[in-house]
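Only a single protein chain was left out; the remaining protein chains are all shown in position.
Labels A and B are assigned to the chains in the order they are written; within every chain, residues are numbered from 1.
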Amino acid sequence: MNATPDNSLQNSCNCDDAYTLGPLQVGPPCCDPQPVIQVENLSLQYGGKTALEKVTLDIYRGCITALIGPSGCGKTSFLSAINRLIDLIPTCQISGHIRVDGEDIYDPGTNVQALRRKIGMVFQKPTPFPLSIRRNITLPLREHGITQRHKVEAIIEQVLRDVGLWDEVCDRLDTAALSLSGGQQQRLCIARALALNPEILLMDEPCSALDPIASGVVEDLISRLSGRYTIVIVTHNLAQARRIANYAAFFWIKERAGQLVEFGHCRHIFESPTHELTAAYVNGSRG
Amino acid sequence: MLIDTLTRWLLRAGAIVSALVMLLILAFLLIESWPVLDQITPTRFFTDTSWHPMEGAYNLMPMLSGTLLASVGALLLAIPLGIASALFIVFYAPIYFALPYKRLIELLAGIPSVVFGFWGLTTLVPLINQLHPPGASLLAAILVLTLMILPTITLTAYAALNAVPKEYLHGAAALGLSRWGMIYGVVFPAARSGIVAGIILAAGRAIGETMAVLMVAGNVVQHPEGLFDPIRTLAANIALEMAYAMGDHRAVLFVSGLLLMLLVMLLSAMAGKMENNQYA
Partner (left out) sequence: MLEVITMDKWQSYRDRFIQLLIYCLVLLVSAVFVWILFDLIKGGWSHLSWEFLTQSPFDAGRSGGIGPILISTLLILLVALITALPLAWTTAALLAEYVPVTSQFGKTIRFSLQVLAGVPSIVFGLFGNAFFSIYLGLGFSILSGGLTLACMLLPILVSTAEAGLRAVPQSYRLSAAALGMSRTATLIQLLLPAAAPTLAAGLLLGIGRAVAETAALLFTSGYVDRMPDSLLDSGRALALHIFDLAMNVPGGDTPAYASALVLVVLLLCINILAMKLAYGLQRRRIMSL
């Protein structure tokens, strides 16, 4: 069922854009077909109700993987399983394995905070804290032990430049983050996640709560981030998925549980899907 | 994650101490009243000839009846006034009156009971005295208690009325209901449990109120025959006699404290039940 990624992938990847983001400390090769997250037989239950059943999927380093499918098919649950955010939901039960860089993250010895530092997340609605713009970024930095003033200042400028917010807010870093517009707030949230220098970014419909123009800005930003970060993005906007993603995974609800139907290179999923459900969904006749 | 574990234990310790306060209070009330509860059959609190604790006569009934009469009287006055006030704020007031009136009621909620008692003593009691001596009476107690619980009833009823979904109101208005028809038919049923919970809360306050009643009720231990007779409530009795009570007398005062607490607990259990039914 799971199509293996074809090797023409490297040609399709727009590597040049990815390196316009300023200096890179470590340069992971752009969209390397090497699995960084390996999901194996992942099942999720909320209070006895199955949300996700037996998902097996590899996420490749430096690529953008889009998760598509109708509402309620477990895409968001899948995403929050990767950084163990579902730990916050008491009724949630999980089985199967998720390996990040080869280590099972549901191992009892896992340092969850370090894991979440390595895996940033951006939510559907912009969720800046009710603090100043500056403190929204410094708060998590301090929490992870980065307190030297010059270093913190450098990081703030770097990440705000990366998300294209620096010119807009550099003279009012101490004003309330909630006074920014929706698109600016979302970019601040992305900057906040980038400040921790993550390897992986999880994005849960990051554009769906924004107006079309702000959405376009954020979308451009995401495609510029590819190559530098491994990005997993949930989106309902198929055109968007097609524009920015290297890989796509199609989820569908079968017997009231979300399942992975097909995974493969973006072009493959959108142009010549193996599964007829996928074909129906991407052509707009189902879902 | 050590810090998280530490925090969790710290918080748990705080919560356990908070919960223990209640047990501690119950335990000490029981310990202090034990000398009497151990020796005297509880029926004597109802059947003794009178309240003469020095001579070992412990009839609590006159004080219980005084407490209940004053509370019920105050509720009878405060419920219509309070609900009318809440209706005024939510539905009837012109926009520039609603907020000032609510502020006024909130201000009153903050006036201490001793000030109400003092005002009752210097203003109400002389007025009632002109009407029918001696002035310090059941009526004075009822009036002062009414003023004290009115803000409670108004503010809880206001919250309940305000929480009625606006869709109901639009729906009712669209059916051509008159304003009172809408309030009586749609708003009251939806807000009922909230209003009743507020009334029960107010009843608890009235039963437990000490100072204001102590200052205006005359404090004669008797079953009142009319509104103008002086009464003594359980709470006032404790405040009056605690200063010099010794031995069994002191223990009986703790028994009456226990009784007071049981009454209030009963009421709060009822209120809790009301709230649970609300979501059922």
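In this section, a residue touches a chain if its C-beta (ideal position, glycine included) is under 8 Å from a C-beta of that chain, and two chains touch if they have at least 3 such contacts.
Note that the structure is predicted; figures quoted are calculated from it, not measured.
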Out of B:L99, B:V115 or B:L131, only one touches the absent chain, namely B:V115
Missing-chain contact, candidates A:K54, A:H97 or A:R135, resolves to A:R135
Contact with the hidden chain, among B:A57, B:L76 or B:L104, goes to B:L104
By the document's definition of touch, the residue of B:G135, B:G194, B:G208 or B:P230 touching the omitted chain is B:G208
It is residues of chain B that touch the chain not shown, namely 1, 3-4, 6-8, 10-19, 21-25, 28-29, 31-32, 80-81, 84-85, 87-88, 92-93, 101, 104-105, 107-108, 110-119, 121-123, 147, 150, 178-181, 204, 207-211, 214-215, 235, 238-239, 242-243, 253-254, 257, 260-261, 264-265, 267-268, 272
Where chain A meets the left-out chain, the residues are 83, 85, 87-88, 90, 112-117, 120-121, 123, 125, 127, 129-132, 134-135, 138-140, 143-144, 174-176, 178, 189, 192-193, 196, 202
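Note that only the chains that are shown with their structure count from here on.
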Cα centroid separation, chain A vs chain B, in Å, comes to 56
